[in-house]
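With one protein chain removed, the remaining protein chains of the complex are shown where they sit.
For clarity, chains are labelled A, B and C in written order, and residue numbers in each chain start from 1.
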Amino acid sequence: MSLRVGVIGAGGIGSDHIRRLRWTLSGVEVIAIADPDGARTAAVAEGLDVTIESSGAALIANDRVDAVLVASPGFTHADLVTACLAIGKPVFCEKPLAITADEAWRVVEAEVATGRRLVQVGFMRRYDASYRALKATLDGGDIGQPLVIHAAHRNPEVPDWWTTDLTIKDSLVHDADIVRFLTGEEIVASRVLRPRASSRLADVQDPLVILLETTSGILVDVELSVNIAYGYDIRAEVIGETGTAALGDGGLVTLKRAGARSTDVPTDWRQRFALAYDRELQDWIDATSAGETTGPSSWDGFVATTVAEASHRSYQDGQRVEVQLADRPAIYR
Amino acid sequence: MSLRVGVIGAGGIGSDHIRRLRWTLSGVEVIAIADPDGARTAAVAEGLDVTIESSGAALIANDRVDAVLVASPGFTHADLVTACLAIGKPVFCEKPLAITADEAWRVVEAEVATGRRLVQVGFMRRYDASYRALKATLDGGDIGQPLVIHAAHRNPEVPDWWTTDLTIKDSLVHDADIVRFLTGEEIVASRVLRPRASSRLADVQDPLVILLETTSGILVDVELSVNIAYGYDIRAEVIGETGTAALGDGGLVTLKRAGARSTDVPTDWRQRFALAYDRELQDWIDATSAGETTGPSSWDGFVATTVAEASHRSYQDGQRVEVQLADRPAIYR
Amino acid sequence: MSLRVGVIGAGGIGSDHIRRLRWTLSGVEVIAIADPDGARTAAVAEGLDVTIESSGAALIANDRVDAVLVASPGFTHADLVTACLAIGKPVFCEKPLAITADEAWRVVEAEVATGRRLVQVGFMRRYDASYRALKATLDGGDIGQPLVIHAAHRNPEVPDWWTTDLTIKDSLVHDADIVRFLTGEEIVASRVLRPRASSRLADVQDPLVILLETTSGILVDVELSVNIAYGYDIRAEVIGETGTAALGDGGLVTLKRAGARSTDVPTDWRQRFALAYDRELQDWIDATSAGETTGPSSWDGFVATTVAEASHRSYQDGQRVEVQLADRPAIYR
Partner (left out) sequence: MSLRVGVIGAGGIGSDHIRRLRWTLSGVEVIAIADPDGARTAAVAEGLDVTIESSGAALIANDRVDAVLVASPGFTHADLVTACLAIGKPVFCEKPLAITADEAWRVVEAEVATGRRLVQVGFMRRYDASYRALKATLDGGDIGQPLVIHAAHRNPEVPDWWTTDLTIKDSLVHDADIVRFLTGEEIVASRVLRPRASSRLADVQDPLVILLETTSGILVDVELSVNIAYGYDIRAEVIGETGTAALGDGGLVTLKRAGARSTDVPTDWRQRFALAYDRELQDWIDATSAGETTGPSSWDGFVATTVAEASHRSYQDGQRVEVQLADRPAIYR
C-alpha cells in the first residue's frame, strides 16, 4: 500500500518534490495537488492520476489524502500546517515553518495539543551524506569535544529583490538547524557582524558573519555570502579538543587542464542537495507509513526561526542578542 | 501501475536488490522470489506480499511477473535469461551474463531472434555518478582525444577459494566494460603482466596488470589488486591530448587527527557503488515500464566475457592476445 | 665579500639561525656570538671561527660585526635593537620587537632618528611560499576585493607555563602581521571571543577566536588553538567578491592505508616554516650587503604589538577595542 500524498504548491520546490515522489521515491503516490496558478498546476499534473484541489484547505480535507506536503509560499505555512494538525493528518512542511517565532510557537502548541508529533520540517541538510558522516565522526569521539565551528553558506547569486533580512531569515535557518543537529545543543546567543560589503550588490549587506553560541559555549562563526559568483558552496569545519573534522571538499572528477588541477563546485542548491531531498522525503514516507513522525520537528522549525529573529535584532542594533526559548515540550524530547 | 518483478536468487546481491526494490526505488513491487535455499527465501520474503516459486523456471513462467531479475549464481545466468527471452519477458541479469563467451553469444543470438532488446546486464559502474561525470568531461572535449587510461581495481581481501582466474573473469569484466563506456570503442587486444606477487596470498598471482588496447589504439593499463588490505578503491585516469581527467578521490569528511589529514576510503563495493545500484535498477524499472530496454546489453555482457577470455589466454601464455568479436548485431547499435 | 654577522642568543631559534647562516645561506659568515649560557654558547660555536662576546652590548660594539641578529629573550629585544640603531648598525630582530607597544614605539622613534631603515623584524610568514602565492593570487584580482578572512593558528601543545596572555601576545602577532601583508591595510579594531575551553589545559582559555577589522572593513576571524594535539596547522582563507583563495592543504605524500587516504600535517613550526626562515634571512643578508633594509620593519613590529595589546584589553573586558596607531613615519611608507 502506497502512501497517498497531497501536495500544496506546484512552484519550484513543489514541482521538484512532485517529480521525486513520482519517479524516484518508494511507497508513495501523489493523488492531489493544489496551487492557485492553474496553468502551472496543469503542467505539473500532466500524466499523473491526481485530483486538482481548489485550495490547500480543500486538499487537506480530502479523505483520500493520507498525508500532506506543504510547498507553498512561506507565509502560508503556519496556517496550512495548523489545519492538518486540527484533523490529525501528517504533514511535511518546507522551511520555514512560519514567518515569525510567535507564529511558529502557535504551530508547536497546536501539535502538542494533539499529543504526538505529526509535522516534519524540511531541513534537508540533516539528510545529506556529508553532514551525516560529519556527525558520525563527532559522535565517534575522533576529535574530542567540539569547541568551535567554522561554517560558510555561499550562493552564487540572488534575485534583484533580495534583502539582507532574507539572508538572515531564509538562509541562516539552515545553518542554525544543522549546528543543533551536529552538536545536540541549543543556540543561546547570536551576534551579527558586517564585514566590508561586496560591490556586486546594492542595498544588501553581503557577506554577513554571524556568531552563534551553544548551550555549552561552542562558538560558531557562519559566513553568509549570497552573491559570491563562483558557486553554491556549503562548508562546515568542527574544531575539537584533539582534531578537526570538516565536510569534504572533493568532486566527482579531478581535471588537469591549462595549468590547473581542479574539481567542480556545485552551481546551485538543487544540485548540491538533490540526494538529501530524496532521503528526506523517503524517510518521511517510510515513517508516516509506519504511523510515526521522526524527522526535524515543529520545535526545530520554531527554534530556527527564533534564532533568525534574534539575529535580525542583532543585525539592527549591533549587539549580541540572547536567544530566549520556551521549555521544550515533552513530545520533542 | 507498478512494475511487478520476480527475483531469482535471494543471496548477497539478490537480497540487496530485493531490499532496494522494496524500500528505495519507485514504480516497482517484488511479487515473486525463487531460491533453492528455503530458509533464506523465507527470511527475505518476510513482510513482503510475494509468491515463493519453486524454481527460476516457474518464476519466469508466472504470468503476473512483468519482468525478471536474475541474481542467482553466475553459471545459471545464461539459461535463465534465455528462458525469459523465449517468452519475450524483460530481464535484468547480474553480471556475468554467462560463464563463457560462447554461452554469452548464444544469449545474444536468442535476443536477436526476438527482434528487439529485452536484457539489461548489471554493469552498475555505468550508473556511478563519478564515472558519468568522467564520461561527460571526455565527451565535452576538455582534455582532447583520450590516448591512455590508467585504471586500478582494488579489493581489501578475497575469500580463501579465490584464484587468479577469478581476478580475470570476475573483476576485469567491470574494467573492460567501463573502458568501452568511457571511450565508445571496442577492445581489440589484451596482455596480462605478472608483477611481483603479494606475499599475503598463496597460490594467487596478485596483483595483475592488464594492458587493453581499443580500436583506435588507446592503451589502458588496469592494475587489479584483490587483497590490498587498505580498502576498496576504484581508480581511473584518462590521459588526453591536452589534459587529464580522473575519478575524484575525496571523501565525505576531512579529518585532521594525530598528525594526519585524512578522508575515508570505502571498505567494500556495496558501500562504493550503493547509489549506482539504485540508479541502475531504477533506470531498468523506468525503461521496462515504458516498454523499452536501454541499459548495458547482452552484447556488452558478451564482449566483457570475450575480453576476459582473451586475457585469460594471455595470462597463460604470456603473449598479447587479440580480441576477436563477431559483428555487432543491429539491435545493439 | 661575505656579510659578517654577530648573533645574540644561542638558544632554540638562535642556534637554529646560526646553523642556517653557516650551512644553508649564501654570502654570510657568523663571526661573533653572545649568550649568557657559556656551555650552550660553546656547543653552538664548535667548529666555527667566532669570537665569544661577553654580552650583547659588546657584540654590537665589535667593529668587525657588520650586522647583528637578535635572538635573545623577547624582553631584551628593544634595548639591543636600540643599541644597534645608536651606532647605525643593521639588525635583524626576532619577533616580538618589544614587549609593549610603548617600548616598540621607542624603537621606531630611534630608527626614525637615524633617517633610514636599519631594522628587520622576524615575521617569517611573509617569506613562506604559500602565503606569497596567496598574496599574488589576491593581487592578481582572481577573486576580486577581499571581504572576509578566515584564519587559524594551531599548535599541538604548549609548555606548562603557558598563559592565555601568551596566546595573544606571542601567537596573535603572526596573524596580525600576515593580515596586513595580505591586505595592505592596517588593523583598526579587535574583539576577543571565548569559545568553550578545551579540558586539556587548566587555567588557559583555549581556543580563542579573535575578530580583527581592517581599514576598509575586511573582517578577519582568527582561531587560536594552542593545544590541539593533532599538529601544527596554519590556515588562511580569503573570501573575495567572486571567489575564495586559501593556503594549500596538501602534503608531500598521499598515503592510502588502513581505510584512509591521508597526508601528513606538520608537527611543529620549525618544520612548517623551515624554508621561510631560510628565505627571510637570505633576503636580509642580500639586502644588508647591498646597503638596504627591505623586510618587515620596526613599524610592522610596533603595529603587531599594538594589535596584541588592544586584543588583550578586549580579552579582559569583553568589548571590541579600537586599535589606535600613530601616523606611519615616512621611512616606512
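Definition applied: a contact is a pair of C-beta atoms (placed from the backbone, for glycine too) under 8 Å apart; a residue touches a chain by one contact, two chains touch by 3 or more.
All values derive from a computational prediction rather than experimental measurement.
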Quiz item: Which one touches the absent chain: C:79, C:109, C:186 or C:286?
Solution: C:286
Quiz prompt | Residue in contact with the excluded chain [from B:242, B:267, B:294 or B:324] | solution = B:242
Quiz item: Thinking of the whole complex, not just what is shown, which of C:134, C:149 or C:228 touches the missing chain?
Solution: C:134
Quiz item: Pick from A:249, A:278 or A:322: which residue touches the chain that isn't shown?
Solution: A:249
Quiz prompt | Residue among B:99, B:197 or B:258 touching the omitted chain | solution = B:197
Quiz item: Which residue numbers on chain B touch the omitted chain?
Solution: 144-148, 150, 152, 193-200, 207, 209, 211, 216-219, 221, 223, 225, 228-230, 239, 241-244
Self-check item: Residue ranges of chain A at the interface with the undisplayed chain
Solution: 229-231, 233, 249, 251, 256-265, 267
Practice problem: Identify the residues of chain C touching the omitted chain, counting contacts across the whole complex. | Solution: 22-27, 129-130, 132-134, 137, 142-143, 242-258, 263-264, 275, 282, 286
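Heads up, the rule we're going with is that only the chains that are shown with their structure count from here on.
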Exercise. Determine the chain that sits nearest the middle of the structure, using the mean of its CA atoms as its centre.
Key: A
Practice problem: Look at both sides of the chain A and chain B contact and report whether the same residue positions are involved, with over half shared, or different ones. | Solution: same
Quiz item: When the centre of a chain is set as the mean of its C-alpha atoms, what distance in Å lies between chain A and chain C?
Solution: 44
Quiz item: Quick one: chain B and chain C, Cα centre-to-centre, how many Å?
Solution: 57
Self-check item: Sites on chain B at which at least two other chains make contact
Solution: 249, 251, 256-258, 263-264
